[in-house]
Structure formats: C-alpha cells, structure tokens
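As you look at this complex, bear in mind that one protein chain is not there, while each of the others sits in place.
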C-alpha cells in the first residue's frame, strides 16, 4: 500500500524542490553520503530549490557556511528559509522598540536584532530593565541555565503582558543514532502548560514557512504550487505542512521516520505523503 | 492600560483593511447599524478592503449576495476570502479524483466541487462507493443527522486512510444575544479526540487565510504588511492570526469579546491587539 | 518480551479477581464462549470476584439480569460495580435537591434518582424549570437528539454554574467485529473542548472505581491489594487504573487490544500489564 519509489524518477516531474535539512540533507554524522549528487543534478536540470528548516539557532548565512564546510558548496544562504527568519520578521513588523528578552545562545540572538531592538538574555533581566521588555523569544535550547532562567521566565510572564515567540516548534532533535535532545519548542511547551496560554510558534507544519519560500521563488520565476515538491523526513512537520499548503510531498526514510513504523504511523495519523523514498540522494 | 480609541482615527493610517464578518460587520440581527458609512468612507478615501471569514457554508458569491440583500451593496464577492475557499484550493491541488464525502448542507458542498471530483454526503456512502472516497470534508453543522452520520464518519476513518479537511475551525457561533450554536469545527474536534488524530483545519488564526487575502491585494497594488489593518471581534482567531502574520490589529467590542472581560482575557491569553475600538462603524 | 501466559496458571495466585465486562466476559456477539467455566472455577476454588465496568446505561440489577439471560446465572448484581453507581453516589452526597438534567435514555436516568432529586432529559428543560436545575449528567449516547440537545446543553452550561457529571468516561465502544459507536464520554469531551472546562468524570482508569470494589470486598473478607488481580482488555482504562491502584493486572486479547499492536502500544504508552493472556476463559 505504501510503496517505496525512486527519488530520481519523481524529481523529473517538478520544477522546484523544497528540502527539509536535518534527516534529509544531513544528520548527526554530517552530510548524507552522496547528497551532493542531488544538488549537481538539480543544477544540471536547472531546477530551483529551497531549504525550509525549523532552526533558529543560527542565521541563514551561518547555516550556509556550515554546508560549505561539509563540502556542499552549492548551497547559497539565499536558498535557506528558517523559522528564525519568521521570528525576525515578526519582531521587525510588530515590536517597534524596547528590549527583547530571549532564551538561547548570544549567537542565536544576534541575527534577530534589528534597528531599534535590543536583545537581552533572560538571565540579564532585572528590576531596572524589566519594564522595557516588549517581547520574549525562545531561540535555542542551549546558552542558559534551565532551572534558573525558566523559573525567571514564568515570573516575567506573570507580570508582563507581552508577546511570546517560539522560533522553532520542534520538541526534540536527534543527537546520534539512538539519542535525542529536547529542543526549545519542547521547553516552550512546558511553560505553555504551566501558564495556561499559547505562544506564537513559527515553523513547519505552519503554512507561513512554505509561504515564505513560495514568495521568494515567485519573485524570480512564474510557478504554481503544482510544480513544487516538498521533501522531508517527518510526517507531522514536513509532510503535513507541505500537504496543507497544497504541495506534493515526498517522505524520505533517512531521519525521524523508521521504515518499520511507516504503515502504522501513516494509518494512525492520517498524514499521507504523495511519495515515499529511501532517501533524497539520487543514483547518478 | 487597554485604552479604547476611535476607529476613524486609526483607519487613516492604513491603505488596506481586512475585516472579519460576524461580530464586526453583522450579527444575528443583520448588519451593524451604520456599517455602510464605513464602506462609504473606504471608497471615498480609496482604501482597499477584504473580508476574511471562517465560513464554509456558502460560496463568496452567495455571501456577497447576502450583504446586498441587507443593503450593503458595496461588497463584491471578489473581496471575500473564506475558509471554504482554502478547502476548495486544497481539493483542487491535492485530491485529483474520486468522491469527497462531506458533512454539511448540499449547498455548502456544491461550490467545493470541481472537475473530476464528486461530493457525496456521508449519509450516502455505502459498501459500493466507500472505496472511491478519497477525502472527507467537514463543511457545516447543518444538513446531516449528528448521531447517525458522526458514528458513520468515525467508522469510515477507521478503515480508510484519507485526508480529512475541516473547512471552518470555529467551535461555536452566536445565534442571538445570549445563545450560541456548536460550529462544525467543534464537531470535528470531538472526532479528533475520539480518533486520536488531528485533521487539516483551514481558517483563522492560521496564516493561510491572511496569505490568501494578501496575495489577492498584491496582484493589484504594491503594498507591505505594515499598511494593512486587521479588524476583528475575537482574540484567538482574528487578532492572534493577524498579529502572527505581521499585521496591525484592531479588536472591536461588537461581537465575541465583552468589554468587562477585556483586561483579564488579554492578560490571561497574552494576545494583544494593536488597538481596541468600540466598533468598526465610523462616526461620519 | 511481552510473553503470553495461561490464564489458569495465574488465577491460582490471587484470592480476588476484578473483571472488566465488555471485551473480557462478553462482546457484541454475547458471552465469550466458555466464560462460564471461569466462574465455575472461581466458585469451586472459593475465590471472590467483582465486575468493574464503565457503564451507566443500566443499573447493576439490570446488568446482572442481562448476564442471566445469556446463561451466566452465577453473576449477582452485588458483584457489579459500575461507573453509574459512582455518579449516583455523587448525586446522593453532593446534590441535595432540585432537578438533574441528563443526556441519555429514561432507563439510564431512572436508577440515578433518589429521594429529593428529580431527573429530566435536557430536551424537557425550559424557561420555567431551568432555574431548578442543580446538576447535569451525561449518561448514555442514546435517548436524545444529538444536534438539538447538545446545543441546548452548551447554552445551559453558559448560563448556569452547576456541576457536570460524566457517568462513563469511554470515548467509543465496539458494536461488531469492525465497527464502533461514539460513547457518551466522547460526546462529553466535545462539550468540554467547546466550553473550555473539565467535567467530573467517573470510571476507569480513575481509582474511585477500584476503591469502590475494594471497599465492598473488605467488608466481607480481610484482603490486601497484593491478593487482587484486575483483568481487562484495554490498556488505558483497565490496566492503567489497576496498576495505579496498586493491583496486579492481566491484559486479555479478546477485546480492544489487538495481538499485532501489543508490543508497539505498550512501548508507546508505557502502560505495562503484569501478565498478558489470550483470554479470561480457563481451559478446564
């Protein structure tokens, strides 16, 4: 019923490909062996691509530099759409000034800054500056003391009515073959439960990620949704989001979704990819 | 802290206005008295507008005809963006053929149909056609027998792995000054709980609604999000959705949100409108 | 890892057995073939038993009469503990007078009545008696018009601050080999979602069910929890509830839990029965 097809054979049918990053192009060991062949083929066939990733830990420039270091020199930062960019757009449009308190590394906060906005780690918020805090941002699971700073965040949100933005909705991410780490989206969920309110979450499966990439591509070429393929390893972010936005979708088995669980998880969730492929690596 | 400002005074700052329908332009009694003055002013000042509504019970043409009957002849069906249109786009892009089973009135199903697709009420699904069902659609809370057809739907979804689309995410809608009715989004939520899965939901606060309107307007004029105001009566659909999409937002007090609850509900939910106004009716 | 053992062999280790009813003793076809042998053996070995069932549609007397009609004449109504009995105890203790509005059949309401309390179907509540309503009761999925009476219930609960009791927490129950019906607990969940509040729910896995049976048995013999086995077909009601109450538990595969899903569902939910048996039917 859930037949596995060749990635090469379906690539030909689309003009544009959106790729998830982790579990599709790379994993905890680095690049997927042979993935550079896929990008060579895209170039040869003059197909466009975007990388659509739930990642707010670094800027698109830094993410692209990471691929370059691993040997995938093809990837331009202009082709990377991250949930962090959506968070930045929100701040640009909706938070005109003041201090944005954040949970994450200083590096993750750096590229979020814009004219008029100052970022400050939650740990540096005190009685003198708390009244200038105009937004709170969940950026990265590293860079802060969970116990101290999460308690501080709960109390900050009990006294100040401000928008709270979660720049990466993922709950966890794999760190090696059988271990995961709690992502900032999982940490944010704890505070949502405790405070009894929902934060503003950016990232797949929400349409805004896809729309952002779709707008970029349409500035350059005339294209319809029918001509775009979304490739991902996770049913409830990549595939659900791609489907809902109206794209065809290909699930690859190099990341979160294990071949043995495939049939039962599709039946249970009702999230149905257009295709299932072993991986996004092409044969030639 | 949550100061109430004049709608006239803020209208001047924007080139485009998105209006919610129910609770903003009309209610169970018909049009809001004086709302035609608002549309006269928009015309006079050459401002553009869209009506962005969680409604899948009728087509934009039928919704516009409704306004005309009430005396608001200004409103063109081209200015109406409904969650039903998103559901239709999904079917057009993602469901190439077969039967779409639905819960709702025949009228609500009619405009969803497109070439290659046939709609059939859940009540008419039987052993002969069940294997041709390629999607299930929640359209309207009327037009079916809740007990019989919801039980039938649960069993349909236990045997067939198909996409399920909820064309209106609202849980309830007001039917008079102090009564509400359960909306199809609330009915769908029951089935999600029982089946332990999430359906594909179209409607505010999801960005797709706003993106649809934003794309329409940008086909005609160059505009940025900064120049658009979203006006709504409900914090967790209109205002949350508008905010998240990056628009300025105005909450009006002629619908779901009662003046007495204002301060406590904003503090509790953390959903903060840019402005609060008595109503969307202008003074002159 | 999840080894299947013989029911006969484990029965010997316990003085008292609690049985779930549906999926363990009977199903949509009637009694499980051979189940009378189990009760013969219990009698012969002088072991005590109770039937602990999420059922509020009939009184223990009526439930016992049902077993008698099917040929299991051994079962006394005194050995049946139902979630409906807990609902009745709640009304006796906490609702001293007035009208209890209910959703269900007249028969399900009948045995809930007690001195001072009058029951009335939601459909019969009107402007004259609404102010005498002191509680609302979800009893059975039959006996009312879902659309009309659920809408009426939502509006009743928006105006009257009264306790709401759900007398059966189950979401669904099987009606034949591959069909289920939505249970009153599933219907109640829809209204909890729409109203944003939680009702008072009686039934497994909550401890109160087990405590009720435990109190009954301890009136007659000295017994510790170590000497009681809970037998059920559903992990998240029978087994979770039995475990949490401190009982040893046996999962049988004659009802809700399919042998093929066993390993994955135990790993996913973390609900671990002490034993797994084909069925509660003994060999001799």
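Each chain carries a letter (A, B and C) given by its place in the written order, and its residues are counted from 1.
Note that in this section contacts are C-beta pairs under 8 Å (C-beta built on N, C-alpha and C of every residue); 3 or more make two chains touch, one makes a residue touch a chain.
Here the structure is a predicted model, which means the values were calculated and not measured.
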Among A:13, A:159, A:224 or A:283, which residue is in touch with the absent chain?
-> A:159
For the chain that's not shown, point to the residue among A:10, A:31, A:65 or A:150 touching it.
-> A:150
Decide which residue listed in A:46, A:128, A:179 or A:284 touches the omitted chain of the complex.
-> A:179
Provide the residue numbers of subunit C that touch the chain removed from this figure.
-> 89-90, 93-94, 157, 161-164, 196-200, 206-208, 211, 225-226, 240, 243-247, 266-270, 272
Please give every residue of subunit A in contact with the chain that is not shown.
-> 141, 145-147, 150-151, 154-155, 158-159, 171-172, 178-182, 186-187, 189-190, 193-194
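One rule holds for everything that comes next: only the chains that are shown with their structure count from here on.
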Is the contact between subunit A and subunit B built from the same residue numbers on each copy (over half shared) or from different ones (under half shared)?
-> same
In whole angstrom, the CA-centroid distance of subunit A from subunit C equals 44
Averaged-CA centre spacing for the pair subunit B and subunit A, given as whole angstrom = 28
Residues of subunit B touching at least two other chains | none
